[in-house]
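Every protein chain but one is kept in place in this view of the complex.
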Amino acid sequence: MRALPTAGALRQVTGGAAVRVSTGILLVITIAALVGPSLSSHDYFSMNLGERLEPPTLNDTRFFGTDDLGRDLFVRTMSGTRITLLVAIVASFVSLVLGVAYGAVAGYAGGKVDAFMMRIVDALYALPFIFLVILLMVAFERNFLLIFVAIGAINWLDMARIVRGQTLSLKEREFVAAARLIGVPPVVIVFRHIVPNLLGVVVVYITLTIPQAILVESFLSFLGLGIQEPRTSLGALVNGGISHMEGAPWVLLIPATLLAVILMSFNFLGDGLRDAVDPRLKAR
Amino acid sequence: MLRFALLRILSAIPTLFLVVVLAFLMVHAAPGGPFDDERVLPPENARNLEAAYHLDESLPRQFARYASGLVRGDLGPSYHYRDHSVSELIGAAFPLSLQLGLLSMAVALVVGVSAGVIAALRRNTISDRLITGIAMTGISVPVFVVAPLLVLVFAVGLRWLPASWSGDASGWRFLLPVVALSLPQIAYITRLTRASMIETLSSDFVRTATAQGLSLFSIVRFHALKPALLPVVSYLGPAIAAVFTGAVVVEIVFGVPGLGQLFVRSALNRDYTLVLGVVVFYAALVIVLNLAVDLLYGFLDPRIRNP
Partner (left out) sequence: MSLLDVNGLTISYAALPEPVVDRLDLSMERGEALGLVGESGAGKTQTALAIMGLLTPHATVQGQVLFDGFALAGQTAKVLNRFRARRLAMVFQDPKQALNPYLPIGEQLKRVLLEHRIVDRRAARGRALELLRRVRLPDAERQYRSYPHQLSGGMRQRAMIALALACEPELLIADEPTTALDVTVQAQVLKLLKELRAQTGIGLLLITHDLGVVAENCERMLVMHRGRLLEQGSTRTVFRNPQQQRTKEMLAAAARLDHRPPERPPVSALPVLLVDRISVRFREAPSGWKRQGSRGVVGNVSFSLAPGETLGIVGESGCGKTSLARALVGLVAADTGSVCLSAEPLAARVADRAPEERRDLQMVFQDPVASLSPAMKVGSIIAEPVALHEPGLRRDERNDRVASALGRAGLDPSLLQRFPHELSGGQAQRVAISRALVLQPKVLICDEAVAALDGTVRRAILDLLAAEQRRSGLSLVFITHDLAVVRQISHRVLVMYMGGIAELADNENLFARPRHPYTRALLDAVPQADPERVPPALPIEGEVSTEGRPSGCPFHPRCAYAVARCREEVPALRQVDGVEVACHRAEELDLR
């Protein structure tokens, strides 16, 4: 019988090397993004056309060089990382709240209510959200807030499905039957008995949906529909760097590498947590 | 099995309907009309134009009109390309996207499954870590980074392959777009196959097969392979959807005149019937393909096929 991850058991889980290393890397990057810009004498928006496309150097704290408009790449990269991480976390949080609430209700209610709610999820799933997001972005003139909502709206479906699946199986377990026998009201059952036992799965999936959120945001920036100038994100920086690939490769490579490292860390973290939470895969 | 199949088919229909409704509402919720970009028209002409396209009617009537057209296969006229209907435009663009998508999917399956099985069988050895590492990179690097890089290396740098679509008429021009599009899927499928194979190999019935003195090859070939691949079959549904989404990027980078390009242009042109048409077409495609995958899965799992 699979041991379900619990709030208590999670505290005990330190995870393997993958979890620790990934968490470490992400912490370092986050701190660098928050603190880094203060180490430099530049800001993220000042243009200096006399210093375009300078390679990285230690003079003048131009650690990452400059971009095609003479703006300091180090500060822009750090500031872009902040935005990328912010978007990812907020969007994932949105999808978490939506997904868990929807999935737990559908799963516990069961029967026709569940079938109807999942029918809606199926329909939304089929809609090519990317296309709709693009449409909305175009139509609403690239609203900053809209990005968070749109990205969150794409990811909650997966979370809802997984939470519903888990809820359905949890619902059949004896401890839920025991709670019903005592007379615990259904709302309390869902929140005191079922949701805490979902946390493990939810945490794992959040760390795996964050990369998806980042990729969506990067894609939007690539299309010119994401974060607007002079603010920037890693995706926008990558987009900008593509046109200078031949002459000034660092303009592309630095943000692209950082982006890849962040994505990989989240993926490794998610994998590591999933292994820790599902020990069957390791023990045998 | 028949019951299962009928149930799935029947349940796809309301889903499709719901999709059309949602897409219709979203498209009409977007502010701005399809003719905003044109020169400013005298009000009378504007009204006539609107009447001709039935934009003056109430929303439910417009929807009914649209839905009845749909059933007949008529997706309406394009606002921007006045001489063409949406169906025509989609019909012109779709085959290319289809070829691209199918090729990529096929490549991804063949490469991904093989890599995943090998990695699983050589678990924790160097080959495994290498494969897993590459796969991890594959899902961590966005397609719009990989695609230009590929162009840079293979087209501009080495000059082995054509850099853009229209510059070449040979089949070779498919290569880079297909590679770029299939890479993330290869990565996912490798990881999925590996995990699934590892799990299958640790199941009780594989232990029984080992106890029966079967060689590893026999076990994989006769007992483990099919069950291990079932999750991959399930994944095919979402995978196809992802491929078509990723195709948007690839088409833009390589200049392929496919459905994705069509959509972005229509969004920027505020060509709402075309946008709606592409969305509905795409959604229908996804639903049908998902249905096919579900049926395939039901056929492969004996517990569903012969209850």
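Things worth noting here:
In this document, chain identifiers A and B correspond to the written order of the chains, with residue numbering beginning at 1 in each.
We adopt the following convention: a residue touches a chain if its C-beta (ideal position, glycine included) is under 8 Å from a C-beta of that chain, and two chains touch if they have at least 3 such contacts.
Just so we're clear, the structure is a prediction, and the values are computed from it rather than from any experiment.
Listed residues B:184, B:227 or B:258: the one in touch with the omitted chain is B:227.
Residue B:208 is the one among B:68, B:125 or B:208 that touches the chain not shown.
Contact between chain B and the absent chain runs through residues 3-4, 7, 203-205, 207-216, 218, 222-223, 226-227, 298, 301-304, 306-307.
Considering the complete assembly, chain A touches the hidden chain via residues 1, 3-4, 6-9, 110-111, 114, 168, 173-175, 177-184, 186, 192-193, 196-197, 199, 283-284.
As a working rule, only the chains that are shown with their structure count from here on.
Listed in rising order, the residues of chain B touching chain A in the complex are 11, 14-16, 18-19, 22-23, 26-27, 30-32, 136-137, 139-142, 144-145, 148-149, 152, 156, 195, 198-199, 202, 241, 244-245, 248-249, 252, 263-264, 267-268, 270, 275, 278-279, 282-283, 286-287, 290.
Put simply, chain A touches chain B in their complex at residues 119-120, 122-128, 130-132, 134-136, 138-140, 211, 215, 218-219, 222-223, 235, 238-239, 242, 245-246, 252, 256, 259-260, 263-264, 267-268, 280-281, 284.
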